[in-house]
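A single protein chain has been omitted from the complex, and every remaining protein chain is retained in its original position.
And now, subunit A:
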Amino acid sequence: MDYALQVKDLSKVFGQQRALQQVSFNVKKGEVFGFLGPSGSGKTTTVKILTGQLLQTAGEVNILGKPASKMKDADLGRIGILTDNSGLYERMTVEQNLDFYAKLYNAAAGRVEEVLQLVGLAEDKKKPVKKLSKGMKQRVLLARAVLHKPEVLFLDEPTSALDPGNVQKMHDLLRDLNREGTTIFLTTHNMEEAAQLCDRVAFLHEGQIREMDAPNQLQRKYAKNTIHLELKDGRNETIENNPTGAERLYQYMQAEEVLAVHSDQPTLGDIFIEVTGRKLA
């Protein structure tokens, strides 16, 4: 199997604090992998170790078949990174910023114009970065991370400052990139985003992976065997998915009282709370 990321028994200790404990997972080439967890669970720490910015305390971390800590300049050209502490040159325009990075990364000619269109900033390209809103800056950062069509893309909460319209635009961009072969490692608090984008997700809690699978597999695993009824008089009722429940449903339907029938499919957010016993930040 061809893996983009291989992580085995990864641990990280900051002084007294154990930020990551025995974290293991693999990400296949071409996969979109979601790394989900509440604030302080160790997501950013993991991204930093995967991209060679931080050294692990123990365990093995390989990216594109090489230890993350041994990445050379040329290897860095194969990955793209958007972290929560990435900066831009504030006095320069959006276009000047992207032109600069395009040259550093040896991106294809015309690619800057293309990504400006994709993130919806073509109109604003002559504006100095310091005059942009937070969401616009985040889009410039994303544009920069994908300029060179990286083989592996790391996104640490890429849509936290975006409005729903722009989130949709970013998702489209990421899907297109993924279709062209980019492996995506995405951290987010946003369970809906994860459910929409990710082939697989891992739930991180207090530095440990508590659950890992495809979103629909998890939904099946944690599905409650119940059906939810909305009745015409405004009442809601939950019934078991068994002959007793069928009897009740039959009665309601006979009496023409049923407004809607829902299966109680848990959302990723529901599953997360169940797994970690904790509210999302």
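Operating definition for what follows: a residue touches a chain if its C-beta (ideal position, glycine included) is under 8 Å from a C-beta of that chain, and two chains touch if they have at least 3 such contacts; residues count from 1.
Everything below uses one rule, namely that contacts and distances are computed from a predicted model.
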*asked:* Leaving aside the chains you can see, what is the UniProt protein name of the one that's missing? Options: "ABC-2 type transport system permease protein", "Fe-S cluster assembly protein SufD", "Menaquinol:cytochrome c reductase iron-sulfur subunit" or "2-oxoglutarate ferredoxin oxidoreductase subunit beta".
replied: "ABC-2 type transport system permease protein"
_Candidates A:Leu36, A:Ile63, A:Leu88 or A:Leu142 - the one touching the absent chain_ = A:Leu88
*Of the listed residues A:Lys8, A:Lys66 or A:Lys103, which contacts the missing chain in the full complex?*
A:Lys103
*When the complex is taken as a whole, what residues of subunit A touch the one chain not shown?*
51, 53, 71-74, 76-77, 81, 85-92, 96, 99-101, 103-106, 144
